[in-house]
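Excluded from the complex is one protein chain; the other protein chains are retained at their positions.
Chain lettering (A, B, C and D) follows the sequence in which the chains are written, and residue indices restart at 1 in each chain.
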């Protein structure tokens, strides 16, 4: 059970900002699609929303398992490997990976094979990094040319500064970067992955959250949020 | 240098976020204070044990000291954060930090500082001449009384310069708490320039917070210089 | 009964035998001066008496009681010590050096300790330096504070370990004067010193120690004029030459 | 022409006038001894001659040339100096202390420098200590290396600033002997020393300095037997008493 010293009534959500528009800070405030959706789901499920914890992406799962947080809302893709560690709610978002390049340089790959020899980065612990690793294993990329970041914004920054040739990141986030920075989407890797909120495997409140998510989708709140954050 | 450099708009951006950074500064100062306090409370007994203790206790203390001084602070910090079962303690309002993260950072910085302060204090005790102890014992003071009334008062004074060093080191190393996401000054700086569209302000933001760190170390060092002079034994070298 | 009786005392540091079968007695009001070459064991002898060093064999009696049967801190209170390099508490004023023992060991009130301390400072001629820190005093003044500190505990026996040898020549006199007065007032004193004028005029007994053994012991006149042993003659001769 | 001519030299430190209108001359092969109470300006006088200290007024001529017209490093090579506390280069052997100047200043090859250094060590009786570091030598040996180091540069004038006063009494003789030999070999020497036997037997001229002024100057016999000034009598009297 949620053994966080407090009551079962409170769900403490955790995230990793710097992943606009899902979660990012603005004027010191944590905002984004995940933030709104998670808060809505928690309250509709009849729980109190605890204080948000904003930590390293790769620390999220250990933090959850150590009861430091009760729910991960961080644009986290549901994967087998992660499912061995934690449980996921029903998927709430479908996504693919974008290959993002600088718009100021003339490197514009059109397919995975064009990435051969390039320096490619991703945030460590993300599916983007998973894709990069797959490319390494397939021999497209050189292992020495892979860069890991604590945070996608730092990766985008590095891309702008010319320290990497491309970064692999979820489509909506890539789109957001392309709108605000001198970067552009080169092509898309179809992964068909879906995001879910992460919870402890022994936390039976997950059912209530799933019900709440379903309700949010049905009554149109979900679409309002999509409009607000992605358009 | 690159053309990204110093734009008026970016300075404007730093200025408009002064409250946010000020809170970060408050967190940094609090963390420095709690860590140093922990370091003092644990370090001075540790130093005394290394000089006067014996057997298990002494070797345990000195081994712990070597381990704490031989491990990078960032490793200590993540270890405390992930390795120790610190319960969830909620958020501190106003400063907007999570207490358990703050506690983890305090433990890491504080225990490491204890290991160093212990060395400082040990050195100070050992720099006192043997004769001070003998003289105290010769008037009939017990060993404990001699340590308390003769050795400690002098050793504490001699520790001030070492303590001063320790202060600056802890203050600067609070920035490593970015590794566990504590919203201190550097973390907040990063949050600022990670906001969409503020990528060009990296340099301005970091220069601004560096200035804050510098002012803090500089003024406190001067203040400690003053304390040292104020409490120096007249005519004596420190 | 003699105040101090040292009985067949042996002491080694590792392989080195520093005191070999040393025995002697002192009566109340005696002033005993010990001389001997460097490393002969003089300091060690003194330190054994107040148990700053523990002996290996033999007994030492203070006023009839074996010192190992006494409480160590109590023994040290009853046997005062004055050091070659003064060892004043550097963080305390002259007065504070004296009050510490009075308050912590004898349990006197702060006021009374202060009064007593000032009396003793007066006695060594330093009434006006009560508020000075050791580093602000000359060597001679420091040593006089050291003596006052020991005296204030009202010891039955005072040990002096070369009290003047760290002093500049012009400052030796003021310390010897104080020691002289003490002897006249009847203080029992065991002194390691190479001040032969002092030994000649004040000592009731003079002991020559060499290589951890007592070579000769007797009234100073006799040792100066008619030494039995060649070693004594040679050694005392050297000392009086240097002065 | 005189080797050294000091002409109306003035020197102040802040408000304090340390040398006042000092003038004197030395011929080649002269041995001049300067005495005077502590703080009278003796060391300052010496240091002005090789420009370790700069004078405020007056002139100093070495072999007819004003020393400020000479290259500073060259001047220092031509005027050697021996210090009270030896100041040997702590990280170099006795030999290395001497070769440094030979190689770096005179540009000699390493082999030649080594040969010369060993010659000079031989001359001060330390041929067998060439490989010892200063910390391994006695004070007297260190000072003799100091003299050899100065000599090796083949100076025209040697300055000695109390070369024996940091030495234990039994080691003074060996240094004075070397200085004695130097004087006999015709070295021109300007010595601050309180060794009156040396002054009496070796000095060609004795100068008494007090409060930055020359009180009296003349052949040593005359100053000892028939001093013109009361200050001289008092001061030399004190010195000879002490010995």
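Assume a residue touches a chain if its C-beta (ideal position, glycine included) is under 8 Å from a C-beta of that chain, and two chains touch if they have at least 3 such contacts.
In the analysis below, contacts and distances are computed from a predicted model.
Considering only "succinate dehydrogenase", "ABC-type transport system permease protein", "Amino acid ABC transporter membrane protein 2, PAAT family" or "tRNA-archaeosine synthase", the record for the omitted chain gives "Amino acid ABC transporter membrane protein 2, PAAT family", by its UniProt protein name.
Put simply, the missing chain touches A, B, D once the whole complex is considered.
Among D:87, D:138 or D:213, only D:87 touches the chain left out of the display.
Only one of A:43, A:79, A:111 or A:161 touches the chain withheld from this view, namely A:161. Among B:42, B:120, B:136 or B:155, only B:120 touches the chain that is left out of the view. Only one residue in the set B:74, B:89 or B:156 touches the chain that does not appear here, and it is B:74. The chain not shown here touches subunit D at positions 50-54, 73-74, 76-77, 80-81, 83, 85, 87-91, 100-101, 104-105, 133-136, 149-150, 153.
With the whole complex as reference, residues 58-59, 61-62, 85, 119, 121, 124-125, 136, 143-145, 147-150, 154, 157-158, 161-163 of subunit A touch the missing chain. Within subunit B, the residues in touch with the undisplayed chain are 1-2, 4, 62, 65-67, 69-76, 78-79, 82-83, 116, 119-120, 161-162, 165-166, 168-169, 172-176, 178-179, 186, 189-190, 193, 202-203, 206-207, 209-210, 213-214, 217-218, 237-238.
To be clear about the criterion, only the chains that are shown with their structure count from here on.
A summary of chain positions shows that the Cα centroid lying nearest the centre of all protein Cα atoms is that of chain B. Each chain gets a centre from the mean of its Cα atoms; for subunit C and subunit D, those two points are 46 Å apart. Centre-to-centre separation between subunit A and subunit C, using Cα means, comes to 82 Å. Note for the complex: subunit A touches subunit B at residues 4-6, 12, 17-18, 20, 24-28, 50-51, 53-56, 59, 62, 66-68, 151, 153-154, 156-157, 160, 176, 180-181. Remark: subunit B residues 129, 131-132, 134-142, 145, 149-150, 153-154, 157, 233-237 touch subunit C in the complex.
Listing the residues of subunit B that touch subunit A in their complex gives 17, 19-20, 23, 81-82, 85-91, 96, 98, 100-101, 179-181, 183, 188, 191, 194-197, 199, 202.
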